[in-house]
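This structure is in structure tokens; I'll ask about it shortly.
One protein chain omitted, others in place.
After this line comes chain A, so read on.
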Amino acid sequence: MAQTVFAPWTDPQQKPLIEFRNVTKRFGEFTAIDTLSLDIYEREFFALLGPSGCGKTTMMRMLAGFETISDGEIWLGGQEIGSIPPNKRPVNMMFQSYALFPHLSIWENIAFGLKRESRDKDAIAARVEEMLRLTRLTKFAKRKPHQISGGQRQRVALARSLAKAPKLLLLDEPLGALDKKLREETQFELMDIQEKTGTTFVIVTHDQEEAMTVASRIAVMDEGRLVQVATPPVIYEQPNSVYVAGFLGDVTVLEGKARKAGDVYELDWAEGQPPLRCVSPLTLSNGQTGYVAVRPEKVEIHRNKPEDDNVLRGKVIDIGYLGNLSTYHVELGNGQIIKAQNFNTERDTRRSFTWEDEVWVNWTDRCGVLLEG
């Protein structure tokens, strides 16, 4: 069973396909990437996630060869690629704007890269047909890019960048221009194609849902540094910092002074409120500043006081109804707001809680995450 799980990063025998070794990139005074090291393995679907200006696009452009490296080295498949120009790298990129050549047909767009390296017309035609089939574009081969829809353009861009069978495919916000529904469909399509072709994908995105859906591992970036590199479940359930917890999904973060109490930590966080109990592998000294981060779906909401850990009293001040679930904002006596989420499992228009209701919220000591900063 363990062998079927794809996790080359846990295997010390595996050699990474891409290695960033202490890479720094400066634009004049501004440091976009700060002595960053990262390994990405073959067949991975690796997501670089972060807000705009965090350096994720710069990382990708350095891999493609459009930006030089100020300091450090990037290795690809056992070769240092810093001095190799973009047209000589076994790397292809799918651009955010798709960058389809408007004067060429879909067929010619896909054949463009192939024609640069080979004169064998039959081989090129066969490969183009294969890519057209893979991306379900055979019908549109003769059209020009402005004669097809946005979703089709996105698939042409993908087909064109995959046609040369690169070792590494870079995707720059590939789904940014699509509407939500098409985006979700396309995410699964991308995963299928990645699996079929066995290409290593590196995707840049600011959309955390997209990263969670498609990626084998996610690197969360901030101001040119990697904050956490891990699989989506680890990033979500065991964030290593308040930044990561806040960047992915919804969360309530409470600050206080940590204190060891038996096999759990207790966080004294507000006067007149009970301490928050939290199980944690971290070691915090007594009185050290700590944070408890708790996801709304792990917070239960009750009308009567439950007998459990971390029970807090407050009143409902806001309700967000999303159809499948509802989010409640519960304001405690000291003004702190706790977010709680309930699944609407029953088809009942009467909501169980309404505005101004006095309620109790609680979560168990395993549901909160203790963080140092």
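Worth pointing out:
Just so we're on the same page, contacts are C-beta pairs under 8 Å (C-beta built on N, C-alpha and C of every residue); 3 or more make two chains touch, one makes a residue touch a chain; residues count from 1.
The rule is short, and it goes like this: contacts and distances are computed from a predicted model.
Missing chain, UniProt name from the options "Nitrate reductase beta subunit", "Putrescine transport system permease protein", "Acyl-CoA dehydrogenase" or "(Fe-S)-binding protein": "Putrescine transport system permease protein". Remark: the omitted chain is touched by one listed residue; of A:10, A:52 or A:87 this is A:87. Touch with the chain that is not drawn comes from one residue among A:43, A:144 or A:298, which is A:144. Across the entire complex, the residue among A:6, A:66 or A:321 in touch with the chain not shown is A:66.
Listed here are the chain A residues that touch the chain not shown: 64-66, 85-87, 91-93, 95-97, 99, 101-103, 112-113, 116-117, 143-144, 146-149, 160-161, 164.
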